[in-house]
Each structure stands twice: as C-alpha cells, then as structure tokens.
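The other protein chains are all here in position, but one chain of the complex has been omitted.
On to chain A.
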Amino acid sequence: MAGSTLASPSDEAPALARPPASPGRETWRRFRRHRLALASVGVLALLVGGVVFGGFLWPVAIDDIDFAAQLQGPSWDHPFGTDDLGQDLLARMIYGGRISLAVGFAAMAVASLIGVLVGALAGMSRRLLDPVLMWLTDLFLSLPQLPLLLLVIYLFRDSLKAVFGSQGGVFLMIVAVIGGLRWMPVARLVRAQFLSLREKEFVEAARSQGATAAHLVRRHILPNALGPVIVAASIEVSAAIIAESTLSFLGLGFPPDIPTWGRLLFDAKDHLDVAPHWALFPGGAIFLTVLSINFIGDGLRDALDPRRVL
C-alpha cells in the first residue's frame, strides 16, 4: 500500500456485518473455504492412517518370500502386487511409509527450525551478525548437496549405527543431513520478511510503547513472517521425502531390508517393463503425499492471514 493513497475506503459508518468469531474457529472457517486444501487433508490423513494402522488391517509379513508369486500384478491376495522375491508390496509400503513420512516431517522440522532461527537472527541484527550469517547461508547453498550427503553418510554411518542401532542411527543421520542441508531457503525467506517487517509502522508503534526486541519478534514480526515460511516448510516435507528416496534409490539410505518408498522405487527400476506396478504404487504414494502437503501449506497460509477476505 502506497503511503500516499487515501487510507479510508468508506465512510465512518461501520460496515461490520459478521459477528466476530474466536480466532481458532475463524481460521478453520477460512481453511474450509480452500477446497483443495481440505481434500488434501483427507488424502494425507488416509496416507498417514494407512501407514500407521495399516499393519493391523493387513497383517502380512514384509519379508515373506514366496517364489511362486514373483512379480505378480495386483490381485486379491496381493492388492499392490509382489516384488521379485514374491514379497507383498502393500505390507512393504505400509512399513516403509512410516519411515518415509517420519523422515519427511522430522527433516522439515529441523530445516524450518534452523532456518527460522538463522533468518530471525540475521533479520533482527543491525550489525555484523547479519552479513556473517548470510555468508554462511550462501556457503551452504553453494555446497553440492548430493556428494556431501554421500560423504557424510560414508563417514558417519558406522559410528551412528553403533550408538543408535542400525535403523535409529540411519534415521537420525538422514534427518540431520537433509534438514541440515535444506534450511537455507527458509533462512533467506525469514530474513527478508524480518527486514521488511521490522521497519513497518506497527512494529515501530510497539517499539515506541516500550516493547523489547523479543516481544517484537514474538508478537509482531514472526507471526506476520510465518505465511511464506509455512509454504516453504510444506515444500520442505516433500523435498525431504524425495531426498530420502534419492538416497535410498542410490542404495545409501536405510539398509536394503527396510523398504522405504524410495528404496522400493530403487528396487523396482530393473523390472519396470515387466512389473510397472512395483514402481507405480510407491511413486504414486510419494506424489500424493507431496502434492497434498503443498496444498495444505497453501490453505494454511491463507487461513492464518486475517486480512484475506475469504
């Protein structure tokens, strides 16, 4: 809004039609208006519910080898078909999905947390901290990600395994590596938002009332900066799932016996011509997860912004 435009859109007569609702309800009402986001919540709930509770509904062992049923397409016995060892793909996807989704959300949390922290510190600093943190961000951005990932995994896989066990160690390492290498976009976004918000008049108004810097950040700057961060974070989830898939695809993620969605894709690639279903189901699951999380992020951003007339 340009400072020179007239700020008053109408007369003094109040044009307040709706009674004020409580903020939580209001947010939910706004979110419901976003149809795609609402549908995406359903899809994501189905996926999460599927991987969490699917094991009870489909109690088939993931490592049941049945050479009589190699590379079968979907059937009543094996709804998602089987792989080259005759293992049931539905059971494997339920099991692996837990890990894929957990990696996605945990890595998102790590990346967003570091990103918001670095961005906020840089955005509020008026001295040396800002350039230093931004150099660090640029440094991280310029690192080639995949080789670095490979190097870290090569160096630390065994020591972590020793401490946290094979699955736990790899999980921690992958979350740390993906989260630790993907915070930069969030940090830049947050910094840019902070830089513009901290000069806004309402922040200055709060400052003139005696607010401390911490109060300004907590009550005024961060809530207003969060919209783009939510969208970025939702993209981060998808990026983490895909990154994990890439690692597993390269055979460097979880051990081969843990069928994460990415690992399933990796295994399926040699049989694409005879058993396309093997790749289609995990690929479709990743696709649906990523898409629905992005839509939910969109909807959340709109719903959390009281200025939007929805």
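To be clear about the criterion, contacts are C-beta pairs under 8 Å (C-beta built on N, C-alpha and C of every residue); 3 or more make two chains touch, one makes a residue touch a chain; residues count from 1.
The rule we apply is simple: contacts and distances are computed from a predicted model.
Asks: Out of "Dimethyl sulfoxide reductase anchor subunit", "SGNH/GDSL hydrolase family protein", "Glutathione import ATP-binding protein GsiA" or "Cytochrome c-type biogenesis protein CcmE", what name does the UniProt record list for the absent chain?
Replies: "Glutathione import ATP-binding protein GsiA"
Asks: Among the options A:211, A:231, A:252 or A:280, which residue touches the chain absent from this view?
Replies: Selected residue, touching the omitted chain: A:211.
Asks: Have a look at A:34, A:78 or A:220 and name the one touching the chain we're not showing.
Replies: A:220
Asks: Counting contacts across the full complex, list the positions on chain A that touch the omitted chain.
Replies: Chain A touches the chain not shown through residues 1-16, 20, 23, 200-202, 204-212, 215, 219-220, 223-224, 305-307.
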